[in-house]
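In this view, the complex is presented without one of its protein chains, the others remaining in place.
Right, chain A next:
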Amino acid sequence: MTIPSRTTWTALLRLLTLTVLFALGWLASGAALAGQAVPAVASTEHAADAEIRVLELHNPKRSTGIQIGDYLERRLQVEIAQPYQLAISALPLKGTNRHGIELADVRLEKTSVSASTIYTLLLRYQVFAASTSPAILQLPAERIALNGGPRALVLEVPAWHFWFSPLAAGTVGLAKTNLQPQVPPALISLSKHYQRLALGLLCLLAGLTGLVYVHADRRWLPFMGGAFAQAYRHIRRLPPTQQHEAQALLHLHQAFDRVHGVSLFAAGVDDFVAAHPQFLSLREDIAAFYAQSSQRLFTGQAGDAHFIDGLLTLARRLRHCERRLA
């Protein structure tokens, strides 16, 4: 049996170290994939090198539920013995996209201590991977070369795996393929509402019609264009002056004559209300009107200041009777 040389022992030791580190990295990754946020420990290909000492490596606390657009940060603090130094030019380039993981930002801080320099590296990634189903993705492993020393040392940052959750299910397809026969929803009966609406509209219409019927001057409905409606309209247009009293009387007399069919005089008032009972309630007023009219027309006695107003009021009341409202 040949005793290995020192170089061989060193190579074996390095291999063992790498194996252990890989195993630890794999375990850490597995734990992370299992949903546990375990801070990863950075490992280097040359971990045994005394020039590089990883102080801490912080990976994202959450390794599941990562979706497109999410930012993931890794923070690595490493102490590098002089004369080695971490060259900024060796850092991965911002904007590099590897398998859908884009390096969004890179920051490097350094602090010098006695014979070494402590570097704090911040790597900020953004996920742009597209997948229609949950998938394991990784923040890529980084290899950062050191310079300044006689040897070519490389600081390796291991990959960090995480579960990528798609925003939409992978089975999303045409909506038509997902259509299922629907049971028609039970309809809420609107018939009662329609009935109430119709009733309300009917009442509104009746009310409006009633208002029109009472107040309108024109002939839109039966009895609306009656003799007294016309008389009322004519008298209303007359100026309330003494000169127009005879004209106002004329309009009202003509209305009585038209309704009665023959000329009506004071002696015929009872016959008038008997033949037209809708005016019965105004019998006394009609008799008073004829007495007043006779005084004005046949004795020359002028009416008072409100003579035409009085005639207008009487004409309106007669119009109401004519329209069967009184």
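By definition in this document, a residue touches a chain if its C-beta (ideal position, glycine included) is under 8 Å from a C-beta of that chain, and two chains touch if they have at least 3 such contacts; residues count from 1.
Here is the rule we go by: contacts and distances are computed from a predicted model.
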Omitted chain (choose from "Intermembrane phospholipid transport system permease protein MlaE", "MoxR family ATPase", "Accessory gene regulator protein AgrB" or "Xanthine dehydrogenase family protein molybdopterin-binding subunit") - UniProt protein name: "MoxR family ATPase"
Touching residue (missing chain; options A:Ala50, A:Val113 or A:Ala267): A:Ala267
From A:Leu249, A:Val273 or A:Leu318, residue that would touch the chain that is not displayed: A:Leu249
Residues in chain A touching the chain absent from view: 246, 249-250, 253-254, 257, 262-263, 265-267, 294, 297-300
